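Below: one structure, written as C-alpha cells.
Yeah, one chain of the complex is gone here, protein chain that is, but the others are all in their spots.
Chain lettering (A, B and C) follows the sequence in which the chains are written, and residue indices restart at 1 in each chain.
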Amino acid sequence: MIVSIFLLVIGAAIVLCLIRLIKGPTATDRAVALDTVTTVTTALLVILALVFKRYIYLDVALVYAVLMFIGSVAIARFLEKGI
Amino acid sequence: MEESLEQILELSLTLLMLGGAVCACVFKDLLNAVIAAAFVSLMAAILFYFLQAPDVAMAEASIGAALTTAIFVIAIKKTKRVEEE
Amino acid sequence: MHIAGMIAIGIGVLFLFLGSFGIVRLPDVYNRLQAGTKCTTFGCLFAVLGVGIVEPAWFWKALLVSLFVLLTNPISNHALGRAAKKSGVPLWDGSVVDKSRDFPSYANTEKL
Partner (left out) sequence: MVERIFKKSTTRVRIFLYLFILLTLVWMALTSTLHWQELTAGVLISFILSLFLSKSYVGLGLPTPTVKTLSFLLIYIASLFKEIIKANIDVAYRVVHPKMPIRPGIVVVKTELKQDLAKLMLANSITLTPGTFTLDIAGDKLLIHWINVSTQDEEKATQAIALKFEKHLKRVFS
C-alpha cells in the first residue's frame, strides 16, 4: 500500500523533470533535466524490483547507474566546444 | 500491488513518452531533439520493465540512452546544429 | 526491519521529489545543478539502501548500486556545469559575484 504512494511521488518527480525539459531556455537546462531524470529512474527501478520481488531486476538498475553517465558526458563535451 | 494502480502507472508512463516524442519532433535545435529522444528511450525502458521483460529493458537502457546519444552527438558535430526551415 | 527500510525509502523518495521541484523552481542553470546533484544523489542512495534493508539478501548488490551512483553522479553533473560556463550561459541577475575572470581559461568568455 505505502509502496504505491512512493511510486506516485516518483511519477510526479518525472513529470516535473519533463516540464523543465520542455521549458528550459538553453540546451544545458535540458541536459540537467535529463541527468536528474536518469537518477530518479534508477531509484524507481530498484523500488519496482522490490514490488515484483525479483532479485534479477536489480541488474538492470546496475547497468543504468553505470552507463547513463556516458550520455551526459558526451553532451557536455559537445557543449564545451560547440556554440 | 493492485491491478488499477499498475494500469494507471503504465498509462501515465505512456503519456510521458508521448510528450517526449512530440518534443523531439518539434525542437529546431538538434541537440535538444537528441536529449528529448534520450528521454523517450528512458521511458521505453521503464515500460519494458513493467511488462516483465528485464533483458529487453537492459538492452534498451544501454543502447537506446547511452550509445545512441553519443552517436547522435558525434553526428551533429560533423554536420550542423540548428535545423532550417 | 521492514518498517525501518520503508522509512528509509520514504526519506529517499521525498528528497528525489524535492530535487525535481528545485529543478523546476530555481532561476538559473547553476542553481538547478546544485539541487539536481545533491538531492538526487542523496535520495537515490537512501532509496536503494532502504530496499537493501527490507530484503536483507539483496543488501550487497544494493550497496554496489548506491556506490556507483555516488561515484558517477557528481562527475557527470560537474561536466555539465563546466560545459555551461564554457559555452557562456549567463548567471542569474540576482547573482552577487562572478570571479571567473580571474581564472586563466575563462579570460576570454563573454561577461555575465
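Throughout what follows, a contact is a pair of C-beta atoms (placed from the backbone, for glycine too) under 8 Å apart; a residue touches a chain by one contact, two chains touch by 3 or more.
The structure displayed is predicted, hence computed values, not measured ones.
Student: May I ask you to name the displayed chains that the omitted chain touches in the full complex?
Tutor: The chain that is not shown is in contact with C.
Student: Of the residues listed, C:9, C:33 or C:51, which one is in contact with the missing chain?
Tutor: C:33
Student: For chain C, which residues touch the unseen chain?
Tutor: Where chain C meets the chain not shown: residues 15, 18, 21-22, 25-28, 30-31, 33-35, 37-39, 41-42, 57-58, 60-61, 63-64, 74-75, 77-78, 81-82, 85, 91-92, 94-100, 102-106.
Criterion: only the chains that are shown with their structure count from here on.
Student: Examine which chains touch each other and state the graph shape they make (line, ring, star, complete, other).
Tutor: line
Student: Relative to the centroid of every protein C-alpha atom displayed, which chain's own C-alpha centroid is closest?
Tutor: A
Student: Just the number, please: Cα centre separation of chain A and chain B in whole Å.
Tutor: So the centroids are 11 Å from each other.
Student: Could you state the distance in Å from the CA-based centre of chain B to that of chain C?
Tutor: 21
Student: Among the residues of chain A, which are close enough to touch at least two other chains?
Tutor: If we look for residues of chain A contacting two or more partner chains, we find 14, 31, 33, 68, 75, 77, 79, 82-83.
Student: Give the residues of chain B touching no fewer than two other chains, as numbers and ranges.
Tutor: In chain B, no residue touches two or more other chains.
Student: So in the complex, which bits of chain C are touching chain A?
Tutor: Touching chain A from chain C are residues 6, 9-10, 12-14, 16-17, 19-21, 23-24, 29, 32-33, 36, 40-41, 43-44, 47-48, 51, 54-55, 57-58, 61-62, 64-65, 68-69, 72-73, 75-77, 79-80, 82-84, 86-87, 89.
Student: Mind listing the chain B positions that touch chain A in their complex?
Tutor: Result: residues 1-2, 5, 9, 12-13, 16, 19-20, 23, 29, 31-32, 34-36, 38-39, 42, 45-46, 49-50, 52, 54, 57-58, 61-62, 65-67, 69-70, 73-74, 76-77, 81 of chain B touch chain A.
Student: Give every residue of chain A touching chain C within the complex, in rising order.
Tutor: 2, 6, 9-10, 12-14, 16-17, 19-20, 26, 28-29, 31-33, 35-36, 39-40, 42-43, 46-47, 49-50, 55, 58, 61-62, 65-66, 68-69, 72-73, 75-77, 79-80, 82-83
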